[in-house]
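Now for chain A:
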Amino acid sequence: MKSARKSVRRARRSSEPTARSEVIALPADCTLRNIGALRDQLCAVPADVTNITLDLRQLERFDTATLQLVAAFARDQMRRGTNLLTCGNRAVWDEAAELLGLTATLAGRV
Partner candidate 1 sequence: MTRPSTDPTAATQGAVSQVLTFVIGDVTYGIDIPCVQEIRGWTAVTRLPQAPVDILGVLNLRGAIVPVLDLRLKFGSTNVQYTPVTVIVVVSVMSAAGAREFGMVVDGVSDVIDISPQDVKPAPDLGSGASAACIRGLIQVAGRMVVLLDVNLLLGRESTAAGPESDIQAA
Partner candidate 2 sequence: MAIDLTQFHDAFFDESFEALDAMESSLLKLDTGSPDAESINTIFRVAHSIKGGAATFGFGEITSFTHSLETLLDELRGKRITISQRICDLLLKSVDVMRAMLGATKGKQPIDAQAVADLQFDIELIIVHRDAGAAAAPSSATAPDDSGAATGAPADHEEPGRLVEWLIELRPGPEFFERGTDPVRIFRELAVLGNLLVTAHLDALPSCQDMHPGRCYLSWSLSLVSDAPEAAIREIFEWVNADCDLTVKASGGALAPRKAAAPVPTVLQPVSAAPPSVIAEAAPPASAAQAANAMDSGSIRVGVEKIDELINTVGELVITHAMLSQISRAVTGPSSEALRTAIQQLERNMRQLQESVMRVRMLPISAVFSRFPRMVRDLGQRLEKQVELKITGETTELDKTVLEKIGDPLVHLVRNCIDHGIEPAAARAAAGKNVVGTIHMNASHRGGSICIEVSDDGGGLDCERILAKARTAGVVGANDNLTREEIQELIFLPGFSTAEITTDVSGRGVGMDVVRRNVSDLGGKIEVHSERGRGSLFLITLPLTLAIVDGLSVAVGDQTYILPMMSTIESLRLGPTQVTTIADGREVFGFRDDYLPIIRLYRFFDVTPRARALHDGLVVVVEGAGRRVGLFVDDLLGQQQVVIKSLETNYGHVAGIAAATILGDGSVALILDVPDLIRGASRREAA
């Protein structure tokens, strides 16, 4: 299990939190067999990020395990108050999320 603070850039610690964004691009294959790599990628996001964007444009293959992982991630971020967005919105992603009942979680609502 990797430490969460792997990022090279360090946030400036000041009394006013500055808005920080991070983009995580999902690779083409995020299925069960590559899920470990994706988890490491997600866990590597520093805790003080305020906006996280999941870039789905390169994504080609994913399965329920992928959505479960992203759901866990989304829930973690929601509890921290981070905004989670997805870009490269793919209909297949949304449809799968709907089928698994995870739409609300992924949108940060549950």
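Criterion applied: all candidates are chains of the complex that A comes from, given by their letters.
Convention: a contact is a pair of C-beta atoms (placed from the backbone, for glycine too) under 8 Å apart; a residue touches a chain by one contact, two chains touch by 3 or more; residues count from 1.
Being a predicted model, the structure only gives us computed values, none of them experimental.
Within this complex, chain A touches only one of the listed candidates (1 or 2), namely 2. On the side of chain A, the complex with candidate 2 involves touching residues 1, 4, 29, 31-32, 35-36, 38-39, 42-43, 59-65, 67-69, 71-73, 75-76, 90, 92-93, 96, 98-102, 105, 110.
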